[in-house]
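Dropping a structure here in structure tokens format, bear with me for questions.
The complex appears here without one of its protein chains, the remainder shown in place.
When the chains are written out, they are named A and B in that same order, and each has its own residue count from 1.
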Amino acid sequence: MKIIVRLLAAFALAATGLATPNFASAQEKTAIRDGFEFPQDRRARVLLFRPSIKVGAQSTGGMFEPRAEWTEAARVNIEAALDSYQVNLGHVVVEQPETFGYDAQLVREYQALFGAVARSVIDYQFFIGNRLETKKQDNREDKFRWSLGPGVADLPGAENADYVLFINTEDHYGSTGRKILQVLAAASVGYGVKSGLHAGYAGLVDLKTGDVLWINADYAMGGDVREAEGAEKRVRQLLEEFPLASEGAETQR
Amino acid sequence: MRLLRFGKLGLALAAACAASAPLQADDFAVPPYEGAYQPQGEDERGLWMMADEDERLLRDSRLVITDEALNEYVRGVLCRTIGEDRCGSVRLYILRVPYFNASMAPNGTMRVYSGLLLRVRNEAELASVLGHEFAHFELRHTLWGFKRARTGSDLVAWTTLLGAMAASYGGATSSSGADIQTSVLGTIYRYKRDHERAADLLGFGYLANAGYRASAAADVWRGVMNESDRSAEIRGRRTNRYDSVAFFASHPTDLERADTLSYFANRVQGGEREGSDAYREAMAPWREEFLKDQLMLGDFGASDFLIERLAGEQWSPDLLYARAELYRGRGNPRDLVASADFYRDALKQDPDLANAYRGLGLALLRTGNRTAGSEAIKIYLDRVPNAEDAGMLRMMMEQ
Partner (left out) sequence: MNITTRMRWFALGTLAAVAATQPLAAHKLREAGVTVEVAKSDLTVTPSVAWNRLNPRTGKDNETWTLDGEELNDVTFYGQVEEGKTLLLEVDKRNRPLPRFSDTMLLTDIPPMLETTYRIARDLRLFEITGMEPAELSGHKAIRFTYEFVGPDEVRRKGEADAAIVDGALYMMTYEAPQIFFFDQSLEKYRQLRDSMALG
């Protein structure tokens, strides 16, 4: 627990009386690609995959251990919440066709890649105090340029859609995170008062270019996804700033 | 006292009897087969469903060895041990996982790891483990104390040390949300002591019926425990605990375990069948690969012990080669000298073992014997001109 010691030392320093701004609220969580606008003349088709969901516990050794029962519960809850929330997405939601074998594998690979991009956006463009200089420059110029690459056109169902909406959640319930974050909570820094990790990433991607047009990404989202109400809260939080009007979407399957 | 029924009552009786009375010959009796078991009640059905879902993922996994000959052989040993009737309820999967383990799920899925096939030396030893696992299944132990989690740190460690042939796990969850890794590798059930004893008794019953040498069971356990000890010793650690070994996470074990098995073995009317030759023959096409997987674990003590145990009285070229690779991998000055000797010994027995020339050459180069090392590598390249590292080897000879 060397990290804890250093944290406490830093905290002690901080306690010598400097103002503690609320970093949580100061941090960006969403972004839109500069210049992006949905076409107004027609309804855009949004491909929606079954979300990537991971739920587990943090062992004392700091390792993440997936928990099947929790993940199953979360899946049922999140999918139900998403089903009822879809009407708010506007436009035509095209659901993922049944996939097997190679196609299913490809979807999983893109979901994993989207997760990596989302984390990079949070870490290196959003998070104050951790931004890369090159990303700071982008921020100054109002640029948001991230992409998964044009290979997204190979995703199953891409031929029937204009955009794809990725949704990933990852929840770690555990002791290590809790200790650190309780220290932070005590310092009133406001970052992630909840214990562990409760990450959610939602991203709208252009199926022709792979460009990320809109993203909402955060490591400290609300709602216990193992419960129906918590999952609803999480889905709302993920999609509340989806850049579309909410006039009754059609869902195509 | 006969094991009359398979309910909790039957087991409790059996346990009570076993604990209080000395063993009788018919304690090992195998009861008549009662037909395929069906799950009863919501909990059991739920467990079966999860096990079925796991099996679906397992079937598609690249970790499964599908080779017909190997599967037929291992299944053959299993069926001879538990009888054809019982064998019908088992679906056997051999997984390319370099750890000693075998397990059964409540729905009849049996997983045997390649690490187990590498370590046992004959059919009797294999039969003793498979029989023991099936006994847990027959006695419905797998339905109790169900724990759907990964335990046994070597199993967790293994997932970071698997070779190129391993599965890619793709998405984090299956459609039911199960962790694919757990589904494919199998859940670790931790059996209680009285379950262990009951499974031992029934397991020995199977062995005896099949005519196998019952003391093989003690040999296997002793071997795995000694390997664990040697592994710890080389790392400079002292331990009497075996929890880090996946198999022992299921079967709590202590220093007396092998003795207990010997004790049982001496009291059952067993046979003398060992099947060493048949076993060696069946494993011949696989040993080199399984040994390579083992070496990749980077556990010097365990690998050294294991190779020695396999050699027994007689060192075959493939074991000498494996030993040479092991020592060269650790790479201390004395190891390099020893490894060169092992490669030479392997070549004496099998002059066609081209890879040994490569290893010998590299060991010699590392000890500074440039001339001899280059000569050996040259021989290797003559025999395998399209080797993947041919370019590198040529460059290294030039220096």
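Criterion: a residue touches a chain if its C-beta (ideal position, glycine included) is under 8 Å from a C-beta of that chain, and two chains touch if they have at least 3 such contacts.
Bear in mind that the values here come from a model prediction, so they are computed numbers and not experimental data.
The residue from B:89, B:262, B:316 or B:367 that touches the chain not shown here is B:367.
In the complete assembly, the contact with the undisplayed chain comes from A:172, out of A:50, A:75, A:91 or A:172.
Within the full complex, the residue among A:30, A:99 or A:147 touching the omitted chain is A:147.
The set of chain A residues touching the chain not shown comprises 3, 6-7, 10-11, 13-14, 16, 18, 20-21, 23, 58, 62-64, 108-110, 112-113, 115-117, 119-120, 123-124, 127-134, 146-151, 170, 172, 176-177, 180-181, 183-184, 187, 189, 191, 197, 199, 210, 219. One chain is missing from the display, and on chain B it is touched by residues 153, 157, 159-164, 166-172, 235, 237, 244, 298, 329, 331, 333, 336, 362, 365-368, 388-389, 391-396, 399.
The rule is short, and it goes like this: only the chains that are shown with their structure count from here on.
One inter-chain figure worth recording: chain A and chain B are separated by 42 Å, centre to centre, where each centre is the mean of the chain's CA atoms.
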